[in-house]
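Handing you a structure now.
One chain of protein is taken out of this complex; the other chains stay put.
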Amino acid sequence: MDLSFRIAGEAGQGIQTIGELLVKTFSKMGLFVFSHQDYMSRIRGGNNFYQIRISERPIHSSQRSIDLLLALNMESIPLHRAHVKPKGMVLWDSSRSEEGQGEGSLGIPILRMARELGGEILGNIVATGALLGMLGFELEPFLEVVKGSFSEKGKEIAEKNERAAYAGYEYARRECLTCSFEVCSPKGEEKRLLGGNEAIGMGAVLSGVRFYSAYPMTPSTGILNYLASKAEEFGIIVEQAEDEIAAINMVIGASYGGVRAMTGSSGGGFALMVEGLSLSAATETPIVIAEVQRPGPATGLPTRTEQADLLFVLFAAHGEFPRVLFAPGSPEQALYLTNKAFHMSERYQVPAFILSDQYLADSLWTWPGIDEGKILYRDYRIREADGTYKRHRFTQDGVSPLAIPGIVEGLVVTDSDEHDEEGHITESAEIRKRMVEKRLMKLLHMREEMEGPTYLGHRSPKIVLVGWGSTLGVLMDTVETVNKKIPCGMLHFSEIWPFPVSKAQKAFEVLKGAIGIGVENNATGQFAWLLRAEAQIELPWKISKYDGRPFYSDELSEEVLAYARSI
Amino acid sequence: MDLSFRIAGEAGQGIQTIGELLVKTFSKMGLFVFSHQDYMSRIRGGNNFYQIRISERPIHSSQRSIDLLLALNMESIPLHRAHVKPKGMVLWDSSRSEEGQGEGSLGIPILRMARELGGEILGNIVATGALLGMLGFELEPFLEVVKGSFSEKGKEIAEKNERAAYAGYEYARRECLTCSFEVCSPKGEEKRLLGGNEAIGMGAVLSGVRFYSAYPMTPSTGILNYLASKAEEFGIIVEQAEDEIAAINMVIGASYGGVRAMTGSSGGGFALMVEGLSLSAATETPIVIAEVQRPGPATGLPTRTEQADLLFVLFAAHGEFPRVLFAPGSPEQALYLTNKAFHMSERYQVPAFILSDQYLADSLWTWPGIDEGKILYRDYRIREADGTYKRHRFTQDGVSPLAIPGIVEGLVVTDSDEHDEEGHITESAEIRKRMVEKRLMKLLHMREEMEGPTYLGHRSPKIVLVGWGSTLGVLMDTVETVNKKIPCGMLHFSEIWPFPVSKAQKAFEVLKGAIGIGVENNATGQFAWLLRAEAQIELPWKISKYDGRPFYSDELSEEVLAYARSI
Amino acid sequence: MQDPYNPAWCPGCGNFQIREALLMAMEKKGLRPNQIAIVSGIGQGAKMPHYISCNTFNGLHGRSLPVATALKAVNHKLVVIAEAGDGDIYGEGGNHLIHAMRRNPDISLFVHNNQIYGLTKGQASPTSVRDLKTKTQPFGLLSEPLNPLLLGVAMNASFVGRGFSGDVERLSELMVQAMDHKGFALLDILQPCVTFNRVNTFAWYKKRVYYLEDHDPFDRRSAFERAMEWGERIPLGVIYKAKRPTFEEGIPFLLKGPLVEQGFDLERVKEALLGKKEGPGG
Partner (left out) sequence: MQDPYNPAWCPGCGNFQIREALLMAMEKKGLRPNQIAIVSGIGQGAKMPHYISCNTFNGLHGRSLPVATALKAVNHKLVVIAEAGDGDIYGEGGNHLIHAMRRNPDISLFVHNNQIYGLTKGQASPTSVRDLKTKTQPFGLLSEPLNPLLLGVAMNASFVGRGFSGDVERLSELMVQAMDHKGFALLDILQPCVTFNRVNTFAWYKKRVYYLEDHDPFDRRSAFERAMEWGERIPLGVIYKAKRPTFEEGIPFLLKGPLVEQGFDLERVKEALLGKKEGPGG
């Protein structure tokens, strides 16, 4: 079983509510779920959708072709119908229009039923019930989810909602004569779900973050919301700053003060943090920055996705200094790599980045739950030091002891100007030279800690898809499809900087003879460029997408196969 | 004749005054002059110097070894004496110390003489006169310079200064028994001088800049000062902004309004302009930005030099868009390339950079005066357009008509969000894709306008020094020296982006067999990295300097020769 | 794509009325679309120029004022308006606001003050009430609200006023006054956000607002008094005015006419700049 649904309608119609009810329900059933969101930069109106794919096997991406479209308004039907498979169905609200929608569609008077059942607000539940009914699933798991979601609001409301679910479900079962979805009866355990932004937030909490400051910016705001929701429980100061400059400077102040600290934004907000980034580098103050990409330049498409900030983030800020950059491919990777970012940042006293994007941020993946052994934690802060303490002491590996001001006896002195070992401003050419070397020296050890790419696919592939960051899932699913026709594999990088040069070169060596295709959600092929500069590896072909939308695995498979046929 | 002098002392002692009097005097004599400045980030105290080199042949860099040290305070003697050549001299103020300074030195009671002649302020003139006397030059040109400089202050003051010049000169001629400098009697015409910041300012005025906004930041402030000094005469609005963010946004507003506009800063200030850069790109508003580098990260060494912002400036800002980057090698290049930056920026509606640094900014070169034919000027602004005007119309080369709001009949609409041809916000995938392509398409034509590197040196060199930006002069002088021992050449890039790939590759082809040495005033070899990424050219060796000081040609020659010997 | 008569606002949002008032004001002033330029930031209110027929520069979040200031300086014949949100101009763009008040360019700033971040879904803004709990203020808002009018009077801004989206007619009058004013005019507009602000609703404002009468805006002390008033009663109207030269008036050569019309004569510039020798340091 491999089914895709799209819930489409205006902003404000409850698309997200329906989407979340469904993914919870499917997870409860024990199904694997993948979902992503496509929405406009507005609060009401326009056209948004929430897409869900389910299967009894693991799945990692969305497909362009859908089995069922739930259209919450009439405008959604022409907009999305082309993507409905020949045997698929459109479920629409017949209380909105007199006109029939022809074959392959089922009209249900959603709003009318909702009103009859106690109010328009129940429409979402009616629609969700109807969708499950059309598919032929059991209603029970959904009823449980509904119960869980509304139990806090009192018995009466809970019951109303249950009735609405039942009504929608029954209506669909009764009326949908042409529905012929093959659904399995899942028996697996209840599954867990993890979203991209949530994963970064969880990773931060598990790494001991105690200070998070940010300025709201789509699609990064979910991290802020997540951490705010955990603030009291875990003693995390979460402060909305007046602007992004304040956010990063606060984070640096908090880290100087002795706690682990983080900020997050999207490209435009991060652009304002660039000077602060250099401050973190100059003062060797560890910080973690999540940059959740959206299409630029400037405001661009605020709620959409792109992978176009890689080189920007890698080279942001004046002067030369080491940094760490991870680009997770899944929520699970996002969690562990956020943890690794804190680990590296604290260990080497450098800024560390998580480079995500809207697609990953707003996607939900089924995941097995945490592997606790994978969480790295060691406290590198010095809590005892006497008056001889020097913040920027020259050491063999370039890492100086990082003491907490006020806690240690010695003074913790640092400066954005070039400074001596004590942290005091200097103009000395000699000290300057050594300080540059001290800072850059860390790169050696840092690079060793970076993992190389992941290979998946055929043992001796003819084609290798090369990607990074949020395209992991789409590459995985594409390889599976393409492999049925020609030997294909994928190489995915999520640990980007310091670039694991020799690991990358080794990975490509094995693939000699295969044609490398760079797959990037941007126009210029930034990662391919980096690969050439860092590892002298040339990718002969590239597939780019830069319309603000993510790759779909069925679409990508076709493109890869078309290319394969052409050579 | 090839003589180098260093005037050293505390900040505030008048080092710069003496330096400028001297370079004016030598230029008047018809000599070629090169000078640069080395100063601390403070207003009084510390130790600064001004270095001057003169010759009857063109010279393009400073040398580490000096013929004459003018020490304005006693502390300067131990600090700089090691650089004085065996036959060189130290000129010091014997009114500051009882102790003699031994062989190779001449003490002159500068302050005492000044006081006797009418005040301590005359000390600078006494010292300058003495220096000229020791060298054995005629006094007349200096007297003329003094006359010119003080004529506005009244006859009495002018005469006092002349007397002081004479007194210093005579004292030195009389007392310096060991002075044996070989000076020629220059007969050439009076020469012109041009400084790095001044050249950028002149280039801007000649390009029709009408709006300049910046926030003061060393070493870029000279551009602001220059343009402010020309503001009234040439109708240029010069406004000191409240911060760098305001500066770049003002410049964008002025350019949108229909005039040529520019801003300038150093790396840390530019870091704050990064979001604004993306705004210029998204709205396709032409702007020119001068980034005058200093050592980072963060505040770094505010008054010193480095070439470490290349990759930062090239990849600054989120999203993908074309930009232009020039890195002039001399004040003369700075003038023409600033003009070319305006030309490219206006023609393609993209942001254009001049990447300079403190060394270039504060250097003076003898130059032949302007070649007027080299100044490009064409007005690309549209002053007539009816109601059908579309600001971002799709065109064959990606360049849309750029009309002036309020002047044309049609409306000029633009947006930092992705927009349609009219400039209105859009969420369309189709339009987004075309807009990205429209913007990036310009790169094709832009790249064709970029010049390749300059080659100078031996016809079949064994060693080629490869550099960019402000190292031009030092490379020229080094090649001349090294060439006397082994066949050597230099390849210098001042037109960096869009990278002139094929021109670069062609230039390197000719040099096959020679060993390329990257010479960069930074630690990581950023240009060498770019060369590899863009043109697959590998430089087997590099010479880096990153102590905040510039290369000296005698020093660099030795390093190159040492390397040559080692292979 | 964007139909100018189908704004991306929620039904019932105060922005619709602000748009109406602005259209009315433009009509009252008899302005043709190409004589006006609206510069805006990012936010719900900042989308305004897309729904008005005019020259439009929809720039970055918080950065409308520097753009507008420069635009006016290079073409002072244009009527230049900045449209901003409360987060936009009192948060992200706060520094530019302060310094625009010091500079006093002849532009009008209309702030769509809904006391909340609308476009990013309901975070506290600089004008939100203290202790407001939102998804991003887990401890409740820990800052005191900024009083834009008091700030304006303290900064000696040359025109400081407040309007209410619920009264289109008088709001448009205030807009006209702001545009007629020679200098920087800050008009803070109370605007209900029906989706995210459950505190400062239409009814909440409606109950409290009143128009100033017998108030001399040139009397700074009384302006402070009125500006401090916020709570049970909220004054509307022109709170403060100061006679000050504009930014453009300080630039001598603008007397000749708009800079953008002054032309550039390369030959003259070459002559003037290069005819005489340049010394070091220019």
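Letters A, B and C mark the chains as written, and numbering starts fresh at 1 in each.
Everything that follows uses one rule, which is that a contact is a pair of C-beta atoms (placed from the backbone, for glycine too) under 8 Å apart; a residue touches a chain by one contact, two chains touch by 3 or more.
The structure presented is a predicted model; accordingly, all values stated were derived computationally and were not measured.
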{"item": "For the chain not depicted, the shown chains it touches", "value": "A, B, C"}
{"item": "Among A:Ile370, A:Leu456 or A:Ala564, the residue in touch with the chain that has been omitted", "value": "A:Ile370"}
{"item": "Touching residue (missing chain; options A:Met250, A:Leu310, A:Leu472 or A:Leu539)", "value": "A:Met250"}
{"item": "Among A:Gly9, A:Gly168 or A:Gly258, the residue in touch with the chain that has been omitted", "value": "A:Gly258"}
{"item": "Contact partner of the left-out chain, one of A:Asp93, A:Glu275 or A:Asp357", "value": "A:Glu275"}
{"item": "Of C:Arg32, C:Lys77 or C:Arg102, the residue in touch with the unshown chain", "value": "C:Arg102"}
{"item": "Contact set of subunit A toward the excluded chain (per top definition)", "value": "20, 23-24, 190, 192-195, 198, 201-202, 205-206, 208, 210-211, 213, 222, 226, 229-230, 232-235, 237, 239, 241-243, 245-247, 249-254, 256-259, 261, 275-276, 279, 283, 364, 369-370, 372, 375, 377, 379, 404-417, 420, 423-428, 431"}
{"item": "Touching residues on subunit B - with respect to the absent chain", "value": "12, 40-46, 215-218, 221, 224-225, 228-229, 231-232, 238-240, 242-243, 268, 298-299"}
{"item": "Touching residues on subunit C - with respect to the absent chain", "value": "91-95, 98-99, 102-104, 126, 139-140, 142-147, 150-151, 153-156, 220-221, 224-225, 228, 244, 247, 250-252"}
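Basically, only the chains that are shown with their structure count from here on.
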{"item": "Subunit B-subunit C separation of Cα centroids, rounded to whole Å", "value": "40"}
{"item": "Length of the line joining the C-alpha centres of subunit A and subunit C, rounded to whole Å", "value": "37"}
{"item": "Approximate Å spacing (C-alpha centroids) for the pair subunit A, subunit B", "value": "44"}
{"item": "For subunit C, residues contacting two or more additional chains", "value": "42, 59-60"}
{"item": "Shared interface positions of subunit B, touching two or more other chains", "value": "245, 275, 279, 283, 415-417, 427"}
